[in-house]
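Omission of a single protein chain aside, the complex is shown with its protein chains in their original locations.
Coming up: chain A.
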Amino acid sequence: MTSTFLPGGRTGPDLAPPPPPASRGRGRRRRRTLNLLTAVGFQLPALVLFIGLVLLPMLFALYASFFRWGGFGMPSDLAGADNFTRLFQDPVFLGDLGRCLFLVVLSLALQLPFALAMAVLLNQRLRGRAVYRMLFFAPYVLSEAITGVLFSMVFAPGDGLADHVLGAVGLDGLGGEWFADPSTVMATLFLVMTWKYFGFHMMLYLAGLQSVPPELTEAALIDGAGPWQRFRNVTLPLLAPTLRISVFLSVIGSVQLFDLVWVVTQGGPDHHSETLAVTMFQYGFKRYQVGYASAISVVMFGICLVFSLAYQRFVLRRDLEGATTTMRGDGT
């Protein structure tokens, strides 16, 4: 294919059949320019939008994080690194980091394994399998705000469904104040997050399981492997790329958690469920200390960036091989 001469090996359609050999050199150059223009033309709108709505605001937030700034007019009161030093002395912010870690660890240790178990289960021949899949996936379709309102009613202390159900089966002692108690709020929040998100991860795993060739499992079966061995040595390794993506999504989601917390607790009681994004919102839109809020968002961005890069470099490398656009071409 002639188009393999182009950068990236994938740009532009073939606009015309290859010209006769005599004018090939000039024609190729012309075609190349034309293709380049086409590429730029197609990418320009997206590029303008990306730069205008993503890149510039990000750079501006970085700039603003070095100022004491109320959010109107241009930042002028330079604060140097003050916002950042203040940040790392703020018990709420440090608590945010701890809670973020709490959610990440619990997600990886409980939520994802649970999702995997459900996926493996629902990959079996099972009566009503499609119904189960749909039911478990349904919570993911709900918006976080609706989920939040729903569960603040379910977990209303004393009056909520949760307490009534526990009472009905004689487990009154287990009922507590849920979201209203500083010591249980995070666990309750995690419960709701699991309810909402395990279905999504389960779907990912199910899709991954579909692509595990049955021959391999059958071969293992013939070799005398038990169910656990088949899962451990055949299914799991083949599911690894899906797992890695799912872990990635889960971690980034935990770092950026906002809507659910805001609706259910607004970060309370007494900051015990506050996340980085909630703290940022409080300072940016309640206290109008936009410079400080920008500093929080910069740190959040930094955490996500470092994690993403490291994860891609060390964990996702094998999966991404050949998938990303490189300048290597196809070697023809």
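Operating definition for what follows: a contact is a pair of C-beta atoms (placed from the backbone, for glycine too) under 8 Å apart; a residue touches a chain by one contact, two chains touch by 3 or more; residues count from 1.
Basically, contacts and distances are computed from a predicted model.
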Handout entry: Protein name (UniProt record) of the chain left out of view, among "Cell division protein FtsX", "Cytochrome c oxidase subunit 2", "Extracellular solute-binding protein" or "Fe-S cluster assembly ATPase SufC"
Key = "Extracellular solute-binding protein"
Practice task
Check each of A:N35, A:T194, A:Q282 or A:S297 against the chain that is not shown and name the one that touches it.
Solution key: A:Q282
Fill in the blank from the handout: Contact with the hidden chain, among A:L47, A:L126, A:M153 or A:A187, goes to A:M153
Problem - Contact partner of the left-out chain, one of A:F66, A:F93, A:F136 or A:W178 - result: A:W178
Practice task
State which residues belonging to chain A touch the missing partner chain.
Solution key: 71-73, 152-153, 156-160, 177-182, 185, 265-266, 268-271, 282, 286-289
